[in-house]
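For this view, one protein chain was removed and the others were kept in their places.
After this line comes chain A, so read on.
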Amino acid sequence: MDFATFLIQLLNSVQYGLVLFMLAAGLTLIFGIMGVVNLAHGSFYMLGAYLAYALTGYFGSLAWAIAVGAVLAMVFGLALEWLLFRHFHCRDHLDQVLLTFGLIYIFEDLRSILWGDAVHGVAIPEPLAASIPLTDILSYPLYRLFICGICLALALGLYLLIAKTRLGMKIRAGASNPDMAQALGVNTRLIHSIVFALGVTLAMVAGMAMAPVSSVYPGMGSSVLIMCFVVVVIGGIGSVRGAFISALLVGLVDTFGKVLLPQIAGMLVYMLMAAVLLYKPEGLFKQ
């Protein structure tokens, strides 16, 4: 593998890892702060992609679709938390698993009713449709850099929100000791709503951003969900920083595994997970 190829594969790893992070961050936040195991998280990714498809058709522009879609995702997340999840955050994990597993089927059926079972495509916006040539044979698609940009911006925003703001302080307090936080006047109900909506929005925006390069198809949420859980387990449950590092790690292992060891590429990520758990049973960054 020459240097240019290596560089592009590195970019591929980072891009894949960043999208995984968007999903894993929401998953780990919702678990870490509300204590809810959310198996339907992959469905939010799928719904985001279909929403991008529908809104791009309506507005004729992906940028508008993502902007409006993000607002709709926020509203959807708040509504879902208010209607369902708030009644489950103190229940047994088995109840939560059953609830969210049921939601997967409901969202799949909704998708089938609204958009059918065919595969749909979303066009890459014109200025981003090009590739950047790196050597005379190798180039990198501009749109994938755009995805990296969106993910990095959101990751930075998330970091600033949690580490630097008053709301972030309350979120951290609610995570480490919810009873004490409530006694000191933190509205944990509200915090839960916000965190849940944030997680849903991150997943749906990831789906929207990926729609043009991944196509939009039934069951697209399920394969990505498994990778998310792997990322969360490696990173340490509840840790956003851990999710970031481990998402990039999983991206690297998966990408270079596919190229260098194609025979066992499917197993490599799980071997990484097993190795990490042997060394650190609670993940790399257990809080």
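Note that a contact is a pair of C-beta atoms (placed from the backbone, for glycine too) under 8 Å apart; a residue touches a chain by one contact, two chains touch by 3 or more; residues count from 1.
As a convention for this text, contacts and distances are computed from a predicted model.
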Per UniProt record, name of the chain withheld from view ["2-oxoacid:ferredoxin oxidoreductase subunit beta", "Extracellular ligand-binding receptor", "4Fe-4S dicluster domain-containing protein" or "Multiple sugar transport system permease protein"]: "Extracellular ligand-binding receptor"
Identified contact with the non-displayed chain, of A:His120, A:Arg172, A:Arg189 or A:Arg241: A:His120
Footprint left on chain A by the chain that the document does not show: 1-2, 5, 8-9, 12-13, 15-16, 117-121, 123-124, 129, 131, 133, 137-139, 141, 143-144, 213-220, 223, 254-256, 258-259, 262, 265-266
